[in-house]
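The complex appears here without one of its protein chains, the remainder shown in place.
Up next, chain A:
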Amino acid sequence: MVNLTIDGKQVAVEKDATIYDAAKACGIKIPILCHDKKLHPFGGCRMCLVEVEQMKGRLIPACTTPVTEGMIVQTTTDEIVKARKLVLELLLLKHPIDCPVCDAAGDCDLQNLTYEYKVNMNRFVDEKFNHEIDYENPLIERDMNRCIHCGKCARICDEIVSYGAYTFINRGIEAKMGTEFDGPLNCEFCGSCVSVCPVGALNSRPFKFKARWWALQKTKSVCSYCGTGCQLTLGSKDGKVLTTIYDENQGFHNGQLCTRGRFGYQFVNSEKRLTAPLVRKNGKLQEATWEEALAEVTSRLSAGKSDPASVAALATARLTNEELFLFEKLFRGTVGTDNIDHSAGYAHEALTKGALASFGVAASPAEIADIQKSSQLLVVKSDAYETHPVIGFEINLGVKRKGVALRIVSDKKGKLTRLPGAKTTVHAPGSEVALFNALCKSVIDQGLAAEGVAGLDALKAAVADASAEKAGVTAEEIAAIAKEFASAEKGLIILPIGLGYPGHNAALANAAANLAILTGQVGKEGAGLLIMGEKNNSQGAVDMGIYPKATGLNAQGIIDGCTSGNIKTLFVAGENPVVSYPNRKKVEKALENVEFMVVSDLFLTETAALADVVLPACSFAEKSGTFTSLGRRVQNVRKAIPAIGLAKSDFEILNALSQSLGGARYNNQGEVFTEIAATVPAYKGLTQAGLKDEGAVYPVAVAAKLVPAAAKSAAPAAGKLALVTGSALYHCGTMSRFGEGPMYVCPDAYAELNVADAAALKIVEGDQVTVTSGTGAVLVAAKVGKRVPQGVVFSPYHFGEGSVNTITDGSEVTYVTVAKK
């Protein structure tokens, strides 16, 4: 610790602190423009000048000067104020000062400081800048006339996002923040640059001119897209969510969001939202009252009580814990069926079966904070960036700031594989389990297994015939990965799971867990296995028991049951199996066949269109509750706006049904959480109030065990391409299709091909191509690049049109032919 005096106050801080940090620690505010706590010190604006007794004669920038023992600092003297005024005058010299039409006004650092320092006039005169304003971009409007050259946008895009879209171009007074060849911005659209820009040079276009910062009602909540569980602040006015507001003190990610969180909120107030219940009459869905719709559902469910096996229920992992708990209680308890599931069954199996077998708990032993504490990351699929972009930022930071070594085993390349020092092993598609088995074998063969691991012999026998060739990798590479992971001080495996990744199943979770256990990496900080659930509350859905526990059918079984007629009544809360489950034709047929189907959803989705009763549900912005993110963090979701139209939250819907079916009735969702805390062991002792803003990570008692995992041998079909599905960076599930932001940058389904394959098939970027498998054919646009290896095609699954699940059947890889239309 270093002791120093600031404005007469004694303060002790860490030795790597700057004067700015020290002042902040003792509550003294030094004005800043170019400094950001997340970024490396820059020292570009000179707004933070202070006086240091020991360095008299000149003013010192507080944000870049490290503290030294016995320093005596003055933060406001006449001389300092004069200097800061000069800085502002110079900044305002070429600044347009068009605050009335600038969206930053009210939340602009330059405006606030100009006001605070009473800079009413300028001693200098000069012409204003006349840079062209970029109005073309649908998400980010760039007006470089307002730029104050703080460099924050370029630094965040480089240091944290690792994209590197901006750089200063030209020199001196001509200098300007520019893009590649000064062209249009074409990046990830995470909006990080917009959020840190201290002025109105970078603006969110979807929010342009919509409201003033001060007129927005700010509600702290949690992003409702992926399992990362980023905290965000919703800015709403007159019952509409208008934007997301950046708050650098929110969450582990310091307010950073990805494009879905930042720009994908428009689904909340979408024109397409359902506003009244619909009941099928004479074959057509027609508007009805809640009483009528609920009475119909109640009568069907109470009839089902006498034959519970004929009732099934699917829920989306987007609901709150409270809703899922009630869902489970209603169907497993009151109705008495075990046919309950979410996400196609396989998409969460890695937790409910895999982690449960390997660790004794249906959760990952590691948490998000472990990423930066690790020394060696082993990421399964470069897609971890696309599925969980803000986890991607954590990986970026770990690699670039903390020196974490990064190894990616993947069937394609991607953003993560381009990080400095990242080592990538591209394996044959669908061979993940074989790869991990080969790694385990190599660890054992090299004598690197941790001592005293129980069940070693059984595993040894099980992986005896594992080999590198089966994964399409060289033996040397396997040996190298095994060695680097086993000898790492803290090795962490990152495994994303979800609907697009049928291969990321229980077997893969076991295989990956085996490697972690075998190398003694479980039970340490910064090490182990982090399984990343796809949706905002995937972990919560598992915790609340939304999967068959005894003899019940899983999602795939339920679909088959609908086809065969064994399932007569199906309740679907927010799921969209038609688009998101494999084999669309089969799913459609099943859902058309089932006698009675109820869907509660925000939109008339492809699934809801087949239902007999459709109940309009509320989005996350219209309700309170909790979500549990992938690091087992339980966080508060807060209501920002009143319900749209006649929509009711799933809590209200399930509560009403529960009551009329003779089950429990709750006065509010908070009561359900109290019951969760009392009955779900992991949530013991938690209260919604106690979660506060930061949430709480519930602890897990891990009992690690080696569980042999059988690798399926995928027989490559001659002359065919291996189709792998997954997530696109701009989308998550099927809900992001209703957010304008994601749809501006990624509106349509596509199939990504290697250049060599494309050339052989005479396909060029943008061509419409027919992708045909044994299950069916689909027409999508072609994307050509070097990201996917030769012989592999990648296609995201989110879209209703050109839905790739038309041609999949739930296996890891689908063999297809691709032809130009």
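Simple rule for what comes next: contacts are C-beta pairs under 8 Å (C-beta built on N, C-alpha and C of every residue); 3 or more make two chains touch, one makes a residue touch a chain; residues count from 1.
The criterion applied here is as follows: contacts and distances are computed from a predicted model.
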## Note on the structure
Looking only at "Branched-chain amino acid ABC transporter permease", "F420-non-reducing hydrogenase large subunit", "NADH-quinone oxidoreductase subunit I" or "Pyruvate dehydrogenase E1 component subunit alpha", the name UniProt gives the absent chain is "NADH-quinone oxidoreductase subunit I"
### Task
Tell me which residue among A:29, A:208 or A:820 touches the hidden chain in the full complex.
A:208
#### Entry: Identified contact with the non-displayed chain, of A:12, A:81 or A:133
A:133
### Summary
Residue list for chain A contacting the dropped chain reads 99-101, 105, 133, 135, 208-212, 214-215
